[in-house]
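All protein chains but one are shown in place.
Each chain gets a letter, A, B and C, in the order it is written, and its residues are counted from 1.
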Amino acid sequence: MIGVYHYLILSAIIFSIGTFGVLTRKNAIVIFMCIELMLNSVNLTFIALSRHLQNMDGQIFVFFVMTVAAAEAAVGLALMIAFYRNRESIDTDDFNMLKW
Amino acid sequence: MADYLLSLITFFPLLGMLILLFIPRDNPGLLKSFTLGVTLLTFLISLPLAFDDIFASSGAMQYREFHEWISIGSFFKMNYNIGIDGISLWLVMLTTFIMPIATLSTWNSVDKNVKGFMALLLLLETAMLGAFVSLDLFLFYIFWELMLIPMYFMIGIWGGKNRIYAAVKFFIFTAVGSLLMLVAIIYIYYYAVTSGAPVEGFGIQEFYQLGIPSDAQHWLFLAFALSFAIKVPMFPVHTWLPDAHTEAPTAGSVILAAILLKMGTYGYVRFAIPLFPEAMQTYLPFLAFLAVFGIIYGSLVAMMQEDVKKLVAYSSVAHLGFVMLGVFALNLQGMAGGLIQMVNHGISTGALFLIVGFIYERRHTRLISEFGGLAHKMPIFATIFLIITFSSIGLPGTNGFVGEFLALVGAFESGLRWYAVVATTGVILAAVYMLWMFQRVMFGKITNPENEKLKDLSIREIVLMVPLLIFVFWIGIYPNTFLSKMNPAIEQLLIHVKSKQVAVVVPVQPVIAQNLVLK
Amino acid sequence: METLGQIAMQNVNMAAIMPSMVLCCFGMLLLLVSVFSKRGRTAHVAWLSIVALVITAIVTISGWNNPQEGFAGSVVLDNFAIFFSMIFIIAAALTILISDAYLQREGYPVGEYYPLILFCTAGAMWMASGTDLMTIFLGLEVLSVSLYVLAGFFRGDTRSNEAGLKYFFLGAFSTGFLLYGVALLYGVSGSTKIAVIAQHVSQMPAVIDNPMLIAGAVLLLIGFLFKIGAAPFHMWAPDVYQGAPTPITAFMSAGPKAAAFAALLRVAIIGLSSIQADISALFWVLAVLTMIVGNFIALSQTNIKRMLAYSSIAHAGYALVGIVAWNQIGLSAILFYMLVYTFMNIGAFAVLVLAGKKGEENLTLEGFAGFGFKRPFLGVAMCIFLFALMGLPPTAGFTGKFFVFAGALKAGYVWLAIIGVLNSAVSLYYYLRVIVYMYFRDPQEDFAWVKLEIPAVVSIVLALAGVLYLGIFPGPVMELAKMAGF
Partner (left out) sequence: MYDYLWLIPFFPFVGFVINGLFGKKIRNEAIIGGIGTLMIFLSFLVSCGNFYALLHDSEKVHQQVIASWMSVGNLQIDWGFLLDPLSALMIMIVTGVGTLIHLYSIGYMHGETGFYRFFAYLNLSCFSMLMLVLGNNALVMFVGWEGVGLCSYLLIGYYFEKQSAGDAAKKAFVVNRIGDFGFLCGLLTLFWALGSKGVWTINFVEIAENAHLLESGGVVVTVITLAFFLGACGKSAQIPLFTWLPDAMEGPTPVSALIHAATMVTAGVYMIARMNGLFAMSPDTMMTIAVVGACTALFAATIGLAQNDIKRVLAYSTVSQLGFMFLAMGVGAFTAGIFHLMTHAFFKACLFLGSGSVIHGMHHGYHHAHLHDDPQDMRNMGGLRKKMPITFITFLVSTIAISGIPFFSGFFSKDEILWWAFAGERGHWLLWLAGAVAALMTAFYMFRLVFMTFFGEQKTDARAKDHIPESGLTITIPLMVLAALAAAGGFLGVPHVLGNFFGHMPNYLEHFLAPVFEHAQVLNGIAVKPELAHSVALEFSMMGASIGIAAFGILGAWFMYIKTPTLPGKFVASFPGLWKAVYNKWYIDELYDAVFVNNCKRIGTFLWKGFDVRVVDGIVNGTAWVVKGIGSGLRYTQTGFLHNYAMGMVVGVVVIVGYYILGK
């Protein structure tokens, strides 16, 4: 029987994969997708818990998260485009003007 | 009027500063005269204090002013709580007395950004006066820190070659100590509040009565002692002083030596010792050792200096060692000696810095080796320099002797006998370094052709020195004017300190002690 | 049986979100205004946003001592929220005052800038008034998304792009952690309401043994600590602060930081009070670490803007000391400190803004050589702000620090206080260095100084007034901060 813990563990794994992706990938788009992955794993957690607790709060939260993620995507992509226009790259290693 | 006299004296220079800001910057003469006027007026306003006989009869705080200032429910209470007694009286007078002289000394030496300099001078005067009259620790701390700012700018903007290092060193050195003191201040307050003592804000007089447990006293005392020791400055936290003194403009050095350093010694007398009498008892030998070591150390180092100003700066370390020794004697003579020596040092060392300033203005160098034979060209200067030199050496009949002697008497009477003996060798060394310097600067043939053109002191410069000379002899010959007004306050302080210290001993055999008292 | 409508009527209390609603409405209105305005003209938008902020301020203040709950207890406009809201409003207003000339100079006279600040402020208000993690999250995101845009506002400037992107990625990344923390807490307590969580947590037998709770709580707090810029989650801050347009940097270091503190305080003190000891210990370490990292790295900076960024990290560390204390004084002290910091920091940035010229902003220490004598007013103002940042009397920086450390000492954290003051001693060096350049060095070359724009001067004067008033008479405001505490 698949219980709440399975969902939680799965989402934890997905969250970790997302985190790992953020740490290892260089392409800004991929990193952003990894972050989305993290957010979605959280959503999964919420829904699983909501179901488990018989409580709607978690699901409502998921809606907010999804909305926000969309907004963030818009802003993030816009920023990437702006950067690409100036540097013709979205490799995060090129984010190197500001340091120390 | 009398009710607000102290506030008037304290904030009058600040008021002057605000008015000064509206004087056009391209009129340096007016700016200087105005500042001189303000400082002179401040001095005049403060004169009634010196003539008030109440200090001779009562050791209590006079000219009290008390207003609620910051009051935040159960959190804090800080009050505008000021007043003076015989201890702070002469330091206040010294401040108002030195400031016009310092201002006058800038006449030819400060020519850039006169407005800024004058504004800082006035701000500094308010800060110093405020620190001397504050009876609320929080208020004191505000003035205490405020003093740093003008002095920092004075050294940094108008100073010599190495001014930036000196200014920053001065600032950070002093601030480090006072920040630790701040922690201690807050701690005391909470101790007072939680112990249920009837405290009114950070009022020190109520804090005196707290029986702070001795383990807490120890670190609190160390925080205070460090902060004040840096300001004094005591060995080994003195190294900011030679730099600051050397680089500061003449007026800055004068104020620094004459008044600012007194904050440290005053801090011991007013705060560190009476607040933590038990801890004082524990650390007394150590601190006395530092004081005495400072005398010898400062003298030996001063002896080898090549720069006149640095020499005077190191001599300050030695002189203040005497002050501290006197204060640590914790008896009437010692304290009185320490206090009068504070005033003396203000006068003598202030005068020495003025003197160095005179020759620096003429020759733009302070290296001893650049001079020699000046006595030929500048006889008046030579005479004044000689008198001040001997006052600094502590020749009987001048002010320096009275202070040193009383401090030593005090130290001898207390348990610091051996310290006093070592300290007394300081009188030999003082003669060595001062006279050697005097000889190299003033005596001999003129070897440097540039010295041939030197002019003797101008009227302004003489006017500057005469008041100082008067006090050199006044204090030397009839110190009772000053002593009589500080004695009651010192007595009261000592009674307090001793009572707290005895309290440590008595409980061992309370019955016997009681019997003794009854008999 | 109540109808759905009745429930909604009862629970939706618009008064609780009135200030932010005003701001949002104005924000949207101004978006329209700026669309229909002539290109390159933004002054009227700026003034209208000031009007918006003034109205919001009035609305906000009118709710003082009259707590309003709304949205089924998800939002509350209590004194705490009002106090913080006022900080945000002041921060936004001061920022806007210095922005217009700056935008003109830098060639980005774009109207959306102001509505974005207003939205950001509204988001901050939700963070301060949210009693449900959902509201707080929403506020945080509104604030963040606006800030991502603002940080990268200079589209053509690679640095600004980079700042925006870094902020965006790391912000989103931290949001992930925060959300995960919320989810775990939700799993523990079955609710996202802070009060409910608090109740559950306090009833648990072995709180500390519940890994889900601890992990959730820590992750949540980390989300806020990221925004605050506490070490080791501070790394975005210097880069973003440096790359963002200077007024935005000023705003970011004051408003959003305060908002994060507001949320952090509410969550920690109300929600997690039963694990206070653990949180205090955590914050003890983080506060020390933050102070050290901020102050020490700032020592070696030559770019004033970046230096102020590190200093801002350090100040976050000081403020964290107030949380460690976990008492009324500490709490009120943080409120007070945030207000003070708003004044002094935006003031300092305002001077930076005015000291620059197009393109190569004049931000290096060398560029400030002799500045004090060239621009006496700005010089004196900068000095006062720097002294305030150092924490010297009689400025507000002193009283702020005083209260914070007093809180810590009251709670018995003597060593923390000592480390704190020693850190301020370290900080003296780099602040003083600015003054050294401003006053003790001769100017290297002549800059074409921008002229003193009246709004910017107003902003500086207001900041000065705040810094000095709060420094000399901190009583009344601190009293308010006390009332704003829980």
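The criterion applied here is as follows: contacts are C-beta pairs under 8 Å (C-beta built on N, C-alpha and C of every residue); 3 or more make two chains touch, one makes a residue touch a chain.
Treat the numbers as computed from the prediction; the structure is a model and nothing was measured.
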{"item": "Touched by the hidden chain, restricted to displayed chains", "value": "A, B, C"}
{"item": "Option touching the unshown chain, where C:133, C:201, C:218 or C:252 are the choices", "value": "C:218"}
{"item": "Residue among B:57, B:195 or B:239 touching the omitted chain", "value": "B:239"}
{"item": "Among C:114, C:137 or C:233, residue touching the chain not depicted", "value": "C:233"}
{"item": "Residue, one of B:336, B:356 or B:384, that touches the chain absent here", "value": "B:336"}
{"item": "Residues belonging to subunit A that touch the chain removed from view", "value": "19, 22-24, 26, 31, 92-93, 95-100"}
{"item": "Residues in subunit B touching the chain absent from view", "value": "169, 172-173, 236, 238-239, 242, 297, 300-305, 331-333, 336-337, 373, 375-376, 379, 390, 395-397, 401-402, 405-406, 408-409, 412-413, 417, 420-421, 424-425, 427-428, 431-432, 435-436, 439, 442-445, 477-480, 483-484, 487, 491"}
{"item": "Residue ranges of subunit C at the interface with the undisplayed chain", "value": "166, 169-170, 173-174, 177, 208-209, 211, 214-215, 218-219, 222, 226, 231-233, 235-236, 238-239, 278, 282, 293, 295-301, 426, 429"}
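Heads up, the rule we're going with is that only the chains that are shown with their structure count from here on.
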{"item": "Pairwise touch network: line, ring, star, complete, or other", "value": "line"}
{"item": "Inter-chain centre distance, subunit B versus subunit C - centres from mean C-alpha coordinates, in Å", "value": "43"}
{"item": "Inter-chain centre distance, subunit A versus subunit B - centres from mean C-alpha coordinates, in Å", "value": "65"}
{"item": "Of all residues in subunit B, the ones touching two or more other chains", "value": "none"}
{"item": "Touching two or more other chains - residue numbers and ranges from subunit C", "value": "none"}
{"item": "Partner subunit C, residues of subunit B touching it in the complex", "value": "69-73, 75-76, 113, 141-142, 145-146, 148-149, 152-153, 156-157, 163-164, 167-168, 171-172, 175-176, 179-180, 182-183, 186-187, 189-190"}
{"item": "Residues of subunit C touching subunit B in the complex", "value": "328-329, 332, 373, 387, 392-394, 398, 402-403, 405-406, 409-410, 414, 417-418, 421-422, 424-425, 428-429, 432-433, 435-436, 439-441, 473-475, 478-479, 482"}
{"item": "Residues of subunit A defined as touching subunit C within the complex", "value": "8, 15, 18-19, 22, 28, 31-32, 35, 38-39, 41-42, 45-46, 49, 52-53, 55, 57-58, 60-61, 64-65, 68, 71-72, 75-76, 78-80, 82-83, 85-87, 92, 95-99"}
